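Only one protein chain is missing from this complex, and each of the others stays in its spot.
Take a look at chain A:
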Amino acid sequence: MVAVIDTPMVVADRVSKSFGSNEVLKSISLEVKRGEVMCLVGPSGSGKSTFLRCINHLEVVSAGRLSVDGEVIGYREANNKLYEMRPKEAARQRRDIGMVFQRFNLFPHMTALQNVMEAPIRVKGLSKAGVEANARALLARVGLAERADYYPAHLSGGQQQRVAIARALAMEPKLMLFDEPTSALDPELVGEVLDVMQGLARDGMTMIVVTHEMGFAREVADSLVFMDGGVVVESGVPTEVLTNPQHERTRAFLSKVL
């Protein structure tokens, strides 16, 4: 049992990703422990979103091994080689990894409640009654109990993003990925989404967050990774990286965003 708890949740081992001749990720190696909150920061085009999307196989890695909870993502390992999985197997792995998008991507033809209920019913095949009770509880948890029957078009951006978080949580994931969750929000709505994420972190959820919110990184994250040009430039405890960056590129970036 101890061994299981000690294994990291996410291990990236020399992960590379190319789009044609454009190498977006260059041999990324990092680890995320259970219950850890890691913030990925860096200029746009640095590969941080692509790396996040590789973790749940929305992007297929070109080389290297990426595993979640001890399982290689998107590939079966045999004879020291990696064989790409069939879509069905990849879908099974994704169930346990929640993802929140910059543009929310709620299903507009379903109410908030239906959005949250969809995957547990269709993917896990659970009964409707139990799923609904759980979905309402999740909406209450993100502070939207009374908005359950609203369509996304009738919710503010912050509310939509909180529904999106509840939708991801409904699958009871062991890892949550956030891809710039507050970048598409009006400034006054950013706080409500960050509050929900902070609550999740407090409850012990393992999270990887691509963000430009340095305040959130400092207060909530256990580790901070600065990426640029497809490589990890610097990583460490957020307060240290933010106050005393070791690399020139980190310093240059932070001086612009802080």
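In this text, a residue touches a chain if its C-beta (ideal position, glycine included) is under 8 Å from a C-beta of that chain, and two chains touch if they have at least 3 such contacts; residues count from 1.
Please note the rule applied: contacts and distances are computed from a predicted model.
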Complex member absent from the view - protein name from UniProt, among "Heme exporter protein C", "3-oxoacyl-[acyl-carrier-protein] reductase", "Potassium-transporting ATPase ATP-binding subunit" or "Amino acid ABC transporter permease": "Amino acid ABC transporter permease"
Touching the absent chain when the full complex is considered, from A:A119, A:L139 or A:I165: A:A119
Residue touching the undisplayed chain, where the options are A:S62, A:S156 or A:S235: A:S156
Among A:A12, A:A168, A:L185 or A:M227, residue touching the chain not depicted: A:A168
Touch list for chain A against the chain that is not drawn: 56, 58, 87-88, 91-92, 94-95, 97-99, 101, 103, 105-111, 118-119, 122-123, 150-156, 159, 164, 167-168, 171
